[in-house]
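Of the protein chains in this complex, all but one are displayed in their positions.
Then we have chain A:
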Amino acid sequence: MSPAPEPRPRNRQAAADEASARALMRSPAAAFRHGIVQSLPFLVVIIPFAVLFGVVATEAGLNLAEVMGFSVLVLAGASQFTAVQLLSDNAPAIIVILSGLAVNLRMAMYSASLLPWLRGASGRHKAWVAYALIDQSYALSIQHYERHPRLSIPQRLAYFGGTAVALCVPWMIATWVGATVGQAIPDEIALDFAMPITFLAMIAPMLRTPAHLAACFVAIVLALVLAGLPSGLGLLIAAPAGMATGALVEWRTERKEARDAGIPG
């Protein structure tokens, strides 16, 4: 009942406007530095993860050049772990490649969602963006672009460049550290299970919706049922079945919500 003004929403709005004005004023060099600074918290995850990859891949029998080949040329953690796991299971190369690519298919979504923001960029710039398009550089950039829709193309590219440098270079260096350390780790330590634990830790936070849970459940059941098939083949059946399940559950949920909201469909 009191007529006292509520200052908080207005202050927040003002702060947002101010942040946007600051973002719009930045030179490309300043936007680049801004991208670097905002990426730093992610290094808490990226660096240990890359060290772990270096250690595990070395333990699996890869030499330093091969380990670095993965982190520089593939530059995608989950698929690197997937490939090394399947290689140490002696799966055929074609299955290793298909599984690794399947893990990375989500990046097509990132590519599609960045395009409206980078349409005016040159082909060469877009080619570099594609190289450094990892989960974290995508997540940071798309948030930044959506929060400040009036940024210029050079400001957008520079911000992305900052995140790319701050995230990808440490990924490579930390891989090298892990591979070097890995050679010194005695065999008694149970590193065989480092990879399963890493995968589980990556999956668990993704299980947000019934559709994600259903996709995960179907994939697990089929993978266990088909475990007798030649190495890696069960995965190529179980994973698409899980994906289809997730898509189906999502579609049914949406249809039900639309019906409940009274929208004919």
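Here, contacts are C-beta pairs under 8 Å (C-beta built on N, C-alpha and C of every residue); 3 or more make two chains touch, one makes a residue touch a chain; residues count from 1.
The definition used in the following text is that contacts and distances are computed from a predicted model.
Visitor: Considering only the chain that is not displayed, what protein name does its UniProt record carry among "Peptidoglycan D,D-transpeptidase MrdA", "Nitrite/sulfite reductase", "Cytochrome bc1 complex cytochrome b subunit" or "AzlD domain-containing protein"?
Guide: The UniProt record for the chain left out of view names it "AzlD domain-containing protein".
Visitor: Looking at A:M109, A:V169 or A:I185, which residue reaches the missing chain?
Guide: From the options A:M109, A:V169 or A:I185, the contact with the absent chain belongs to A:M109.
Visitor: Which chain A residues touch the hidden chain?
Guide: 44-45, 48-49, 52, 60-62, 66, 69-70, 73-76, 78-79, 82-83, 85-90, 93, 96-97, 99-112, 114-115, 118, 123, 126-127, 129-131, 133, 190, 192-207, 211-212, 215-216, 218-220, 222-224, 227, 234-235, 238-247, 250-251
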